[in-house]
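Following: one structure in structure tokens, then a few remarks.
For this view, one protein chain was removed and the others were kept in their places.
Going by the order they are written in, the chains are A and B; count residues from 1 in each one.
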Amino acid sequence: MSDIILSGTGVTRTFGALKAVWEVDFEVRKGEILGVIGPNGAGKTTLLSMINGTLALTRGEIRFKDQVISGLRPFRIAELGVSRTFQIVKPFPGMTLLENVAIGALFGKDKIRDAREAQDKTRSILETVNLSGRENVAVENLNISERKRLELARALAMDPELLLLDEVMAGLNTTEIDWIMGLIRRLNEKEGRTILVIEHVMKAIMGISHRIMVLHHGRKIAEGSPDEISRDESVISAYLGERYAKRRGGDA
Amino acid sequence: MLLQAVINGLLFGAVYSTIGIGFSLVWGVMNIINVAHGSFIMIGAYLSFTLYAAYGVDPFLSIPIVMAVLFGVAYVIQKFVLNRVVRGSVFITLTFTFGLQILIANVCLLIWSADYRSIKLPYSSAGIQIGQVVLPAVRLGIFAVALVLTGLFYLFIRRTKTGVAINATALNFEGAKTVGIDVFNIYAITFGVSAALAGAAGALIAPIMSINPFLGGPLVGKAFVIAILGGLGSTIGALVGGMVLGLVETVGTLFIPSSYQELLGFSVLVLVLVFRPQGLLGKRFYE
Partner (left out) sequence: MKAKWIVLAVLFVLFVAAPFLLTGFWVRLITFTFMFAVLASALNIIAGFTGYAAFGNMVFFGLGAYTTAVLMNKVGLPFPVALAASAGIAVVMSILLGLLLLRLKGHYFALGTLGAAEAMKYIVENMTSVTNGGRGITVPSMRGSPFMHNTIFYFIMFGLLILIIVVVWQLSRNRLGYAFKAIRANEEAAGVLGIDQTRYKITAWALSALFTGITGAVYAYWFSYIDPPTVFDVMWVVKMFVIILIGGAGTVFGPVIGAFILETISELVWSRFINLHLGILGLIIMLVVLFMPRGIISVVTQGKGLRDLLQGRRRPSSPAAGPPSSSNGGQS
């Protein structure tokens, strides 16, 4: 009971007549990696945005460590220990890599007051994401892999208990993906962070998640271990169509 | 008394609409607040004055000439100068148009001096009287012409190929480029049309107001109010906004001491900005 770090009840978000997320109940246990998958438009990012406060809920409630966070402004939720990365990275233009990440350290959960201290903490984080040599580079000059790692570093600098990753692997090559998978595992196992991952790279998300939740057209259609999910008919049907699911179901 | 004020307000409101449409157009399409819009109006007024004083051309007849001249000048300014900053931040564009405005004011000052100029038309005292209400011929003429201009503009922006291109560019700059629209040329045309309308408005007000180079500023203030009230990108909105402003001004004088009028105007403006930035009629179009 007490090891549920994040929970949502009846979480709903509509845009006019569009049901982006509909009546989703979910629970995330402390220390686990929960993967969220679903075809495009399933509502995954919308759900994430509601958790971190960027989007308001139309209905329902979200709790973090048993405190209601739905309705709080993003910065309040961030202060409580929730941080996220964006699918389309949003670095701060006009600043260096170091400055970008330092902001996370300054205003995240720990609220470090001294700028120098924040920069030191930032440097150790840059080491973790393998960006140490590039700290004084202007963010406009980073390549996609570096930018993704910047997003991650910035979120980490906030020292989150709950880390929300939104397609952090999109645009990366296989080596980079493997590397990030390892990093996520380390963050979870060594640093004890709870992680919620949205991903399209199947092998990655199946490989690192303890549990998986599947969304389709805004609703949760399945939940379970990666193994269970890969055999679930409704999931296969959502991705590949009913006929294939029926065929596959017969083989499994 | 009230009826006369209402009529006066409506009659003059049409001119405000003409001013507002051009201003709103540039803002909506290019996201530029053209502080120099007022100076374009003044140029129109001065050109009309000069044509009348030197060649006896009736201000109404001078309108096509004034519009052509202003279109040309503005087109050139946009094409070769303003287009370079048009995609910049508000910092940049607003400061730039401020600079343009004082430059033009100075030029007008040099050419026409700071003395108040006015046009006294031979038929300025003619008019119709319906019951208690007087409808001066000049004002009726102004009203009619302003409405015609508004109507022509509406047709232009909705029915002509260029007008549609302007709309497209406003809604989606990149998309417009992709389908082959020469967007910077469109910008130049937009600015030209806006200035032409401003010039026409200037020619229209010349017979009824005394003009000097510094009237541009307050006029831009009114243009801004009209654009906000009516909503950006909406011709009908600018029309309504202009009328509303005209009404508020004339009817307002009856009830509120004039010193508080401006204050009321600005307070309403700030409130509209804060609580309903899309204006009374506009959509949150150009965001």
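Points to keep in mind about this one:
Everything below uses one rule, namely that a contact is a pair of C-beta atoms (placed from the backbone, for glycine too) under 8 Å apart; a residue touches a chain by one contact, two chains touch by 3 or more.
Everything quoted here is computed from the prediction, not taken from an experiment.
Contact with the undisplayed chain is limited, among B:Val76, B:Leu94, B:Val164 or B:Met209, to B:Leu94. Within the full complex, the residue among A:Met158, A:Ile198, A:Ala222 or A:Ile236 touching the omitted chain is A:Met158.
Those residues of chain B that touch the chain absent from the view are 27, 31, 33, 81, 84-85, 87-92, 94-96, 98-107, 109-110, 221, 224, 259-260, 262-263, 266-267, 269-270, 273-274, 277-278, 284, 286-287. Taking the complete complex into account, residues 52, 54, 73-76, 78-79, 83-84, 86, 90-96, 99, 102-104, 106-109, 111-115, 118, 138-141, 154, 158 of chain A touch the chain not shown.
Just so it is clear, only the chains that are shown with their structure count from here on.
The mean-CA centres of chain A and chain B are about 51 angstrom from one another, to the nearest whole unit.
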